[in-house]
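Complex shown without one protein chain; remaining protein chains in place.
Think of it as A, B and C in the order they're written, each chain with its own count starting at 1.
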Amino acid sequence: MQWNVPAGAAPGSSLAVRYAAVRARTEALAAPLSPEDQCIQSMPDASPAKWHRAHTTWFFETFLLLPHLPGYRRLNEDYAFLFNSYYEAAGPRHARPKRGMLTRPSAAEVGEYRAHVDAAMAQLLADPPAEALPLVELGLQHEEQHQELLLTDILHALSQNPLRPAYDPDWREPASPAGPARYLVGAEGLAEIGHASPGFAFDNETPRHRTWLEGYRIADRLVTNGEWLAFMADGGYRTPTLWMSAGWATACAEGWEAPLYWERRGEEWRQFTLGGLRPVDPALPVRHISWYEAEAFARWAGRRLPTEAEWEAAATLPGFAAATGTGWQWTGSAYRPYPGFRPWAGAVGEYNGKFMVQQMVLRGGSLATPPGHARLPYRNFFPPESRWQFSTLRLAEDLA
Amino acid sequence: MQWNVPAGAAPGSSLAVRYAAVRARTEALAAPLSPEDQCIQSMPDASPAKWHRAHTTWFFETFLLLPHLPGYRRLNEDYAFLFNSYYEAAGPRHARPKRGMLTRPSAAEVGEYRAHVDAAMAQLLADPPAEALPLVELGLQHEEQHQELLLTDILHALSQNPLRPAYDPDWREPASPAGPARYLVGAEGLAEIGHASPGFAFDNETPRHRTWLEGYRIADRLVTNGEWLAFMADGGYRTPTLWMSAGWATACAEGWEAPLYWERRGEEWRQFTLGGLRPVDPALPVRHISWYEAEAFARWAGRRLPTEAEWEAAATLPGFAAATGTGWQWTGSAYRPYPGFRPWAGAVGEYNGKFMVQQMVLRGGSLATPPGHARLPYRNFFPPESRWQFSTLRLAEDLA
Amino acid sequence: MQWNVPAGAAPGSSLAVRYAAVRARTEALAAPLSPEDQCIQSMPDASPAKWHRAHTTWFFETFLLLPHLPGYRRLNEDYAFLFNSYYEAAGPRHARPKRGMLTRPSAAEVGEYRAHVDAAMAQLLADPPAEALPLVELGLQHEEQHQELLLTDILHALSQNPLRPAYDPDWREPASPAGPARYLVGAEGLAEIGHASPGFAFDNETPRHRTWLEGYRIADRLVTNGEWLAFMADGGYRTPTLWMSAGWATACAEGWEAPLYWERRGEEWRQFTLGGLRPVDPALPVRHISWYEAEAFARWAGRRLPTEAEWEAAATLPGFAAATGTGWQWTGSAYRPYPGFRPWAGAVGEYNGKFMVQQMVLRGGSLATPPGHARLPYRNFFPPESRWQFSTLRLAEDLA
Partner (left out) sequence: MQWNVPAGAAPGSSLAVRYAAVRARTEALAAPLSPEDQCIQSMPDASPAKWHRAHTTWFFETFLLLPHLPGYRRLNEDYAFLFNSYYEAAGPRHARPKRGMLTRPSAAEVGEYRAHVDAAMAQLLADPPAEALPLVELGLQHEEQHQELLLTDILHALSQNPLRPAYDPDWREPASPAGPARYLVGAEGLAEIGHASPGFAFDNETPRHRTWLEGYRIADRLVTNGEWLAFMADGGYRTPTLWMSAGWATACAEGWEAPLYWERRGEEWRQFTLGGLRPVDPALPVRHISWYEAEAFARWAGRRLPTEAEWEAAATLPGFAAATGTGWQWTGSAYRPYPGFRPWAGAVGEYNGKFMVQQMVLRGGSLATPPGHARLPYRNFFPPESRWQFSTLRLAEDLA
């Protein structure tokens, strides 16, 4: 891995502190969930909360403890099979769509697995070999990604229940200043994008490289529910010429007529959230929309989605609000490698590279993203029909 | 309903005792299962253990308490939707393939639901109206059916876990005397089949009626695992001319090469059971076979499956072993109504009648059938491709 | 095969005449069809007209000429693969759902294949070996069955075309005397059903055997379009309690709201027929209904479908109209072997036996059945969801 550990740091001890904090946060997020809540898988793309807890643990066990802590033994050899996600180099694995069948190990046993690995990691972090440090950080970043997925997936799982149970009845939406959107100008010219700072980055954010941008304008805020309701009222979901051909086919086949998690109750729209079913607030950013919907909305609005390079170049402009912390923002860019991209060496080389097709890039970060995890060059990616992420959009247009 | 309550019985009090016993047995069967075990649904045809516990409770609430116990209120109005199985007359219901999504109510809350209904039923049974008595008995028979399904379904659910966890490590197979099969003679003539005795029967067992039988011979015991291994060794799963056309297509599409739950480990076959993974015992009756497999085996053996009328007429012959208590025995009869069949009046008329197509009849009773539940005229039924039941076979042949 | 050739017949010459007549009739039926019409396959259950012409020819080549005409060589070795339908014993075959991909051989080349085989058959029939005679008759009966399927399948194929082209614009419906249905009485007692006369029968009609019938009543005529419209107007397609559970699921999934080939044009219903799109005539028998629809209709009418034994026993009663020549009549009987059934020896043993599951019996014969082909013991069979046959229904009820 290519990032540098800051010079002068006492990597072991501060890393041990960070390790403990990240791991504890995962457990805190899972705490409101019953053993049943943690067990089910509501669709093949989602994973059970318990599985997230175990898989992140398997990651440390497999890539840190086994190679770097002499004498370490897996707590349970079967877990290597059960909790490998997609690493071909790490051996065979349990079929993804069957993760919800794992009633055993129980949520409590997964807790024991976490404790077992945490104890060993404490040993390792007491005097960590230098070559292990980047992998520890990767493991923590990885766990933070799964923290977001845990929330994303549990929202979907709970939405399947006609009782519409809340993950946390006191869940609070991030504040979102309303007001008309203003458009910031991005200048024509050669821009540099990609990871540059000394800290951590995923391999897909590198190498930093030049790219040519034509002049453009980009909204200073996200599209709101109120604007989305206007799109709906104007027949947005019934007008094929607004849509990509594949998007229209999907919308028809799945009967889309509003964002995911929206339900009509009489005259009113409600939205299922981590806090339960709540009225749709027109002032808040829309979310849980697919790329297809976002792109159709932009066309309806006479605009377009920004490219990921435009987004990244504009994100540091004054006035650019909600870059992170609210929702992942669909871009017009397909997810492909940067020029000169090299996946990490070893098994973790499968981390990002093998998914670089048939997906669209999202930028920013959501209300479910762990504090401190988001970075401006961060490249998130999902297929264009995906709706269960905390996804939203920001509009752009050509300058000319 | 047409069965008669025995004259002179003190129906209320004895029924209350029986009610308590049946209900307690359900809870005892679920006791070894964790909340997660009780929650998952491993295929659309199976239901979660927790759902079985709740649905049987809903049955008493819906068909007994609401109509017959003045002032009774549902514990939770949503449960009417969640735990209705297939009664169109009882209103809309949760989609069957999504029963595994119900992490709430929890297993413990389902326990509270059961207690709530049991308390109300105790009130009702203290002085039950005469017209309610048959429905109480139906509710208990219904619950006994679900006791068997609970075991059947949990075996399937646990089989999905690569850890192959046992429902009960001490599970014991019923004894099964080995020895060569002998064939009992069933005489040509007019037979009467169907329910006749004064006790309970399902509507599909009535009316008792005449049917003509040609002379036949029927095995005194079930086909064994050892005989099934010979069928396999002789290419039974690779010889299309032994099979029904639709059965061969299914066997190919699903890659059948042994009964369900059999796994090859090196040279040996093992079988996943309620007691975990165990060696296949050649002396025991084969089980977890589809009708297609049973029928192909019979052809390979130069014999055939008995019709359900033959089975019922022969079941009282001396020497006819394992009529009940071991496995449900596929017959050559399609599941259709008896001549003069009338479904029960009211919503429970949907109990059996609307399933009388595309299914084959099984007779007898299995090791998972509750004690006392099986009766010789009992008509069980499943589609010919079903394998997850405790199903087995007995051979027959024409006399001529 | 078990039927007897009538004594004293000059089998060769009269058979040669009959052979020529049957073969010519197939060609006459195909004559109105263009090469394209003859080529396409509109669903996996249907076959192209050209394929019917070739497969019936393959049947004579495979089962008559190769074994019985010394020196006979196949016209084209590939045809053995292309035109085998489902005979495992006759070797591998072209996948059924891909029959419509055979643009070659052309319709004209299939004509040449027919001529080649006809010439060889003429040789064989000049002095036929006795053991071949039953197979010749089977081949002709087989071809007559395919004559009906040719019409059935081309109606479906042409219905896929928005132009709604007629097979024959001058097509005439069989006359059908209207008037209220009267119910004929079938007496309780032991009946004999199955093939008895000396002529040809398929193996599935044998052996003739005894069966016990309770007293019943059966309509003297078929259900009409007018009666079906009343069923529709009364919500028959929207009332789940009228339907088998599996039938209701199918009706919902496929959006059934009228018989197959019915189209609403404003206030009027039209029906696509071999003569093109025509108004639905209320006086004519309904057709192109599935067993599920027929069974739901009977329940709505307060009646039931007759069993096949009831139908056969009643078909000779005075007043029993439209036994054949109008539509195949769904019965309440699942298609299973008769007691003592033995499939024919050899490859033709696959003719009927391996389909005896998951299908319902139809009796009678349709307007598309070749003259002289229908016999009262004839057992036709299709899955309960099938609608593209010329299927109809006749009502029955219990006597009591």
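Keep in mind that, in the parts below, a contact is a pair of C-beta atoms (placed from the backbone, for glycine too) under 8 Å apart; a residue touches a chain by one contact, two chains touch by 3 or more.
Quantities reported herein were computed from a predicted structural model and do not represent experimental measurements.
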Displayed chains contacted by the hidden chain, counting the whole assembly: A, C
Of A:228, A:243 or A:297, the one touching the omitted chain in the full complex: A:243
Residue among A:13, A:197 or A:358 touching the omitted chain: A:358
Contacting the left-out chain in the complete assembly, out of A:130, A:175 or A:190: A:190
Touch criterion as defined above, residue of C:31, C:130 or C:163 at the omitted chain: C:163
In chain A, positions touching the absent partner: 86, 88-89, 190, 209-212, 214, 240-241, 243-248, 291-292, 295, 332-334, 336-337, 339-340, 350, 354-358, 360, 384, 398, 400
Missing-chain contacts mapped onto chain C: 34-40, 42, 78, 81-82, 94, 98, 100-107, 157-158, 160-163, 165
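Operating definition for what follows: only the chains that are shown with their structure count from here on.
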Chains contacting each of chain B and chain C, listed by label: none
Between chain A and chain B, centroid-to-centroid distance (C-alpha), Å: 46
Inter-chain centre distance, chain A versus chain C - centres from mean C-alpha coordinates, in Å: 58
Sites on chain A at which at least two other chains make contact: none
